[in-house]
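Here it is, the structure, as structure tokens.
Excluded from the complex is one protein chain; the other protein chains are retained at their positions.
Order as written gives the chain letters A and B; numbering starts at 1 within each chain.
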Amino acid sequence: MPDVEAPVRRTRAAERGTFGEAWAIARALVWGMRITLVNMFRKPVTVHYPTVERTFPNRFRGLLALTYDKETGEENCIGCRLCEFICPPAVIKVEMLKAEKRNYAKTFTLELYACEFCELCVQVCPTDAIIMMKSFDLSTSDRREMLLDKDRLHAIGLQHEPSWATGNKLRDMQAPPKKVAGEGHAAAAPGGDA
Amino acid sequence: MSGFSSLPPALQATIMSAAVLGALIGILAYVTLLERKFAARLQSRIGPYRVGPHGLLQPIADGVKLLLKEDLIPASADRPVFNLAPIVFLVPCLLIFATIPFAPGIGVADLNAGVLFFLAISSLEIVGLFMAGWGSNNKYALLSAMRAVNQIISYDLPFLFSALVPVMLAGSLRLSDIAAAQAGLWFIAYPVIGQLAFLAFVITAVAAENRAPFDILEAESELVAGFRVEYSGMKFAIIQLAEYAHVLGTSFLGALLFLGAWAGPGPAWLGPVWFLFKALFVFLLLTWVRWSFVRIRVDQILRVSWKLMLPATLLLLFATAAVIVWRTPHA
Partner (left out) sequence: MPDVRAIDYAGSERLTMNMGPQHPSAHGVFRAILTLEGETVVGVDAVIGYLHRCHEKLAENLAYVQYPTIASKTDYVAAMSSELAYVMAAEQIAKVEVPKRAQYLRVLVGELQRIASHCLWLGTWCMDMGGALGGGATIFLYCIRERELVLDLFEALVGARLLYGFHQVGGVRYDLPEGWTDLCRRTIDLIDSRVDEYEHMLADNPFFDMRTKGVGVISRELAQDVGISGPLLRGSGVDFDLRRAYPYSSYEDFEFRVPVETAGDCYARYHVRMVEFRQSARIVRQVLDGLPEGPISSRPGVKSLAQVKVPKGEAYARVEGPRGEVGCYLVADGSNKPYRMKWRGASFSNLSVLPHILVGASVADVVAIMGSVDPVFGEVDR
């Protein structure tokens, strides 16, 4: 482990007289060139995208998507509009459709070109309907393609791998533990943490 | 080659010049790729990779791109000067290859005063450089051209002196004589004097060619592209080509003066190949220096030249003379 108290290498050349100074300069120049030469033989850090994809970490905040319920196959979104209200740049617009057993979203538009990818919408969603994916690949030459409607959002949800975060998992991670069955730390939340 | 020698001399010279020029342009294009790949590896990255296998078609792609670019001339530019400047800059940089012998007997013009011709012609590029800076009618370009003239003139003297050391050791200004004199011992291996002269040669060469750490004239972060800033398309390509030609020419000169030119193991026809390798070695050395150091200010550059390099190379010349006199057996 490096000695953190050692002073940064400073020049003491001036104290050594002309020959000492010339020698120090020569040595410093050679040392500098040596570092570049050493780097030449290190493996380059280039990743050959798009032939090679980098691995995304579990919590990657990528494209947004709407999800279906795993068991019933129904849409998770209940049209409560909490994501619309929380979004800082206000890119989400939702219209609620009331039905007997539960509500739905009649329309759900998300302007991805203005989205900040802050994950606040994911955080507030009570039903884990809106999540983020491990992909950022939506470059296009027409900005209208980045105005995502509900079908597009559902399609993205089926196309890519989802990130770890959902509303309930995030809120569980952030909540102070209940006083009752205090078993240590909220990060050991169910659903695993990656 | 007997058929060749029987041709009229004018035709011989034309064919030789054409051959050298053609080979030169080809090598220059790929020397740019070599520099980019070498620099990339120094920086933990790969360099051109996609255009052709491992980037081998990159110079061609760059050439085609520059040909197709729009040729912008600023409205207030001095047109004749602006248009002529790249050519006036290019011609001396290509002409320096005229005196370099690539093998015993092969070369465009093996002048008696080869070294002198080389150094004199290579200084002519300053005219083209200043024309470019002036004709652009741009304060940045003008500032950069002024700095460049200052710098190249200051460094040409120490450059000349350090090139004169092998001349004194060989006793002739003719380049093929200098190369032949190194058959036994390369001049760089000459104790102390050889190494010091080579070091001085490298330093002054880097400065005379406006390469980092002495590249204040093009200081991208202050003056963007310096005197070249208003050039686009093929004119820019010509200027770039000229700069690389100058660097390569100096590398060839360095390889000839200090590293024994075509001397190397193997048959005689392998000579030019060895020469090319040595020149590329000097070129890579200059490139390695370029990519390792930050640049210094113009007044510091000039101070290094007049207060350090000029006295040092003068001293070296006197020392060389003393050594030669001391070692020559008196009749």
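In the analysis below, a residue touches a chain if its C-beta (ideal position, glycine included) is under 8 Å from a C-beta of that chain, and two chains touch if they have at least 3 such contacts.
None of the values given here were measured: they were computed from a predicted structure.
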Which of B:Asp62, B:Asp156 or B:Asp215 contacts the chain that the document leaves out: B:Asp215
Listed residues B:Tyr49, B:Phe293 or B:Trp306, member touching the removed chain: B:Phe293
Residues in chain A touching the chain absent from view: 1-2, 4-5, 7-11, 13, 24-25, 27-29, 31-32, 35-36, 39, 45, 57-61, 82, 85-88, 116-120, 123-124, 126, 132, 163, 165, 170-177, 184-187, 193-194
Positions on chain B where the hidden chain makes contact: 39, 42-45, 139-140, 143, 212-213, 215-216, 218-222, 224, 290-300
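Here is the rule we use: only the chains that are shown with their structure count from here on.
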Whole-Å gap between the CA centroids of chain A and chain B: 50
Complex contacts: residues of chain A adjacent to chain B: 29, 32-33, 35-37, 39-40, 42-46, 48
Chain B residues within the chain A interface of the complex: 40-46, 49, 288-289, 291-293
